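Dumping the structure here so I can ask a few things about it.
Here's a slice of the assembly, chains where they normally sit.
Order as written gives the chain letters A and B; numbering starts at 1 within each chain.
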Amino acid sequence: MPQRKSSPKRAAPTQLGRDVPWPQSPEEATLERVPNPHPDKLYLTRFTAPEFTSLCPVTGQPDFAHLVIDYVPRKWLVESKSLKLYLGSFRNHGAFHEDCTVGIGDRLVKFLTPHWLRIGGYWYPRGGIPIDVFWQTGQPPADIWIPDQGVPPYKGRG
Amino acid sequence: MPQRKSSPKRAAPTQLGRDVPWPQSPEEATLERVPNPHPDKLYLTRFTAPEFTSLCPVTGQPDFAHLVIDYVPRKWLVESKSLKLYLGSFRNHGAFHEDCTVGIGDRLVKFLTPHWLRIGGYWYPRGGIPIDVFWQTGQPPADIWIPDQGVPPYKGRG
């Protein structure tokens, strides 16, 4: 059995470690948060979600994206299983690329009130031309370290 | 049927979702715009267009380029199908590399009045020496996030 380290008391996540039905829309999804174990330090946490899919609001056809979310936690960390379920809830939801990307960032900001957050949405091409969307909440705090997201550019062929 | 999200009322695009003949010149092409769903946020939208081709104004021979357009919308987003048709309209149009690249950026700026825009034109080599053209409208707003366009340099062989 692993040696459990004593850690800050956490609000018990309600979805972690048990079977949870997939939420059918972003509205149905419940984000959860746990206390930041290092609230006295400014650090950046990055989630890479290469398995995002939603629907085009006009045609209903599937859209796909690779999302990268960076944030500097204040009091809370997002609980990662609840984030996975939230992102999965867009599966049958219709929204434009710009709306979707900025909207996810916005909901996380409201829920976590982090020091800073940014989201990059790297969408698969439609009509030969992919769209990328990049949003951040403003200038990052002066003392943090923010590596490039490093997603390679779209190339066509050859 | 997808679940349509309530979104800001949009000027109905006239070319989206129906058959549109390809415009025969940039002058014939009609750019269209839709309202920015997040006008209160500074974010960057990137279009990657690896399928650009025009003609050399002197010899009439085809030229090819990989274009990347970044902008920070104010009130408007460019409607992506109209952008595709506009870019396609250069197919039989003659213009120099520098003129073409900066000209496309300029027309988008006039049409969208974004907070900021830049365009990178990565042209296929002629005479063994490719030309790249990079233009932006000035210093970007202080709070936005602008990833590198990341197009690899030309290498010759080996």
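To be clear about the criterion, a contact is a pair of C-beta atoms (placed from the backbone, for glycine too) under 8 Å apart; a residue touches a chain by one contact, two chains touch by 3 or more.
A quick note: this is a predicted structure, and the numbers were derived from the prediction, not measured.
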| item | value |
| --- | --- |
| Overall number of sequence copies in the complex as this file defines it, 2 displayed | 10 |
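Everything that follows uses one rule, which is that only the chains that are shown with their structure count from here on.
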| item | value |
| --- | --- |
| Fitted rotation between chain A and its twin chain B in degrees, CA, nearest 5 | 70 |
| Mean-CA-position distance for chain B and chain A (Å) | 28 |
| For the chain B and chain A complex, residues of the former touching the latter | 1-5, 7, 16-17, 36-38, 41-51, 66, 68, 73, 77, 80-81, 83-84, 87, 142-151 |
| Chain A residues touching chain B - in the complex, by the definition given at the top | 25, 55-60, 92-96, 98-99, 101-103, 106, 118, 120, 125-136, 138-139, 148-149, 151-157 |
